[in-house]
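Only one protein chain is missing from this complex, and each of the others stays in its spot.
Entry: subunit A
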């Protein structure tokens, strides 16, 4: 968030340094997950997934700051407010969908595989 001291323009188009910084950070944050997954991943699947998703979240933030020039005072703070609102809705929608449908699946699957289960397992 430091590379925005040079712009005198009232409209924020960013600076050369800002774009290059964002680009280099994005390349690194893209290369890490691809290298990890293409190299077979870590022993623990959860750790691999954590690294991949962590890099993605950081890269989204990098894009927002260096490419989309988001900050707390652009458009009097309305871009930040609308973005935070969107993030809240997106998280509720995606996490809620996965949560609900995961439970639906665990509740439905034994029913569907009824014949495969030994008798007396189901209550």
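Here is the rule we go by: a residue touches a chain if its C-beta (ideal position, glycine included) is under 8 Å from a C-beta of that chain, and two chains touch if they have at least 3 such contacts; residues count from 1.
By our rule, contacts and distances are computed from a predicted model.
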* Structure fact -> Omitted chain per UniProt, picking from "Cytochrome bo(3) ubiquinol oxidase subunit 3", "Thiazole synthase", "1,2-phenylacetyl-CoA epoxidase subunit B" or "ABC transporter substrate-binding protein", is "Cytochrome bo(3) ubiquinol oxidase subunit 3"
* Can you list where subunit A touches the absent chain? -> 9-11, 13-16, 19-20, 22-23, 26-27, 30, 33-34, 37-38, 41, 45, 48-49, 52-53, 55-56, 59-60, 63-64, 67-68, 75, 78-79, 82-83, 85-86, 89-90, 93-94, 97-98, 101
